[in-house]
Each structure stands twice: as C-alpha cells, then as structure tokens.
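One structure coming up, written as structure tokens, with questions to follow.
Apart from one protein chain that is not included, each protein chain of the complex appears where it belongs.
Right after this comes chain A.
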Amino acid sequence: MRLEKCWFCSSTIYPGHGIQFVRNDAKYVSVRSDFLGEFEENVSLLRSKIQEHIFRFCRSKCHKNFKMKRNPRKVKWTKAYRRLHGKDMTQDSTFELERKRNRPERYDRNMAEQTLKAIPLITKIRHHRLQKHITDRFVLPLQFVVCWTMKRFSSLINATPIFDRHKPGKKKELERDNKELEQDINMLPKKVISKVETLKMKVQVIPPQTQENLMEE
C-alpha cells in the first residue's frame, strides 16, 4: 500500500479513493544495470524501461480539471501554484522523509520502529514551520506598514484631540487657550476688533432672516 499524491492538487490519495489514468506514451528510459544489480540476474544487459505517464487524481474535481487541460501551476488552489508563487514552504529538511526512494530498503526492525516513531514528529514540525512561513508572509509586511504609518503621520497623531481625550487637565488647557485668544484679539487695533464683532453679529442675524423667508413662501 502506498499513499500517492494527486497529480493536480498534490493532496494524498488514500486507498480506495480516486482514479488512475494511464496514458501510453512510450518513453524509453534506460535503467543502469548496476542499479538493478540486487534483484536482476543478468547484470551486464542494459534494459530499457518504458515510462508511461500514470496520472492519479484524488477526486473528480482534479480529474475534470486535467481533462480540461488546465495547468496545475496556473490554478490557484493547487499546491503546485502555491509552491511556485512562494505561498507555501518549498525547501525544508522535513521534506526529506517523504522523498520517493526507488531502491527498496532491506527490512530492519529497529529502523522500521524508529521510522514509525519519527513520522508524527516530523509532520508536526513541518506543520509548524509551514504555519510560520504563512504568518510571516502577512506579519512582516504588516509590521512594516504600521511602522511606516506611525512615522509618517506621527505629527498628525500627536496633534489630534481624540488621542488626548482622556488626558487629565485637558479642560484647563482649553480654558487657558480661549483666554489667550481673547487677549490677543484685544491687543489688535480697534478697526480690526470692530470687524471681528460685525462678523460675529452677521453670523447671529442670518438665521432669523431665513426663517422669515420661509414664512413668506
């Protein structure tokens, strides 16, 4: 039993799931004789081996996309796309365990035991590293953005009253400011003061006039 990977989305295909599509393109791949040495009698002969493309799909969605001749590297939800565009972790030591080894290992009880113990550990580590990779993608630029805005708008941030609303003694500050403003106005020459007063008057008069207009209409 072997857990395969879906050709399209790269998810694992468990036994009993999915479809295997065999395409017979006879690509002759010569296999080196010394590689076959362990289980081939005639070592000197170079044997040619056909490599058909066997496509495995985890579900009909992937199969249908394949039939539509879509390239998985361009389809956003596949692992191929994600790895290609740096959304997911590509190079890590934890992937070494899952690499396909064409040479079968001789059974050794200790090794088998250790491998079985290691598998959940390694998957956990890989999961954590993957999560970190993904959060870093968001967190690092976000930090940068926050720092930049703080720097850029620091003057504005300090000036707006909203930030000082809960500051104690704010009322007194306002009163002091108002007093200072009035004193400054009194310091001005008389012509300017009269203008300021007329402006104030004008502002007061306008509302009743509009009301009268409305009544007339």
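Criterion: a contact is a pair of C-beta atoms (placed from the backbone, for glycine too) under 8 Å apart; a residue touches a chain by one contact, two chains touch by 3 or more; residues count from 1.
Here is the rule we go by: contacts and distances are computed from a predicted model.
*Asks:* What protein name does the UniProt record of the undisplayed chain give, "50S ribosomal protein L14, chloroplastic", "Proteasome subunit alpha type", "Vacuolar protein sorting-associated protein 26C" or "Immediate early response 2b"?
*Replies:* Spelling it out: the chain absent from the display is recorded in UniProt as "50S ribosomal protein L14, chloroplastic".
*Asks:* Provide the residue numbers of chain A that touch the chain removed from this figure.
*Replies:* For chain A, the residues touching the absent chain are 1, 13, 15-24, 26, 49-50, 52, 54, 64, 67-69.
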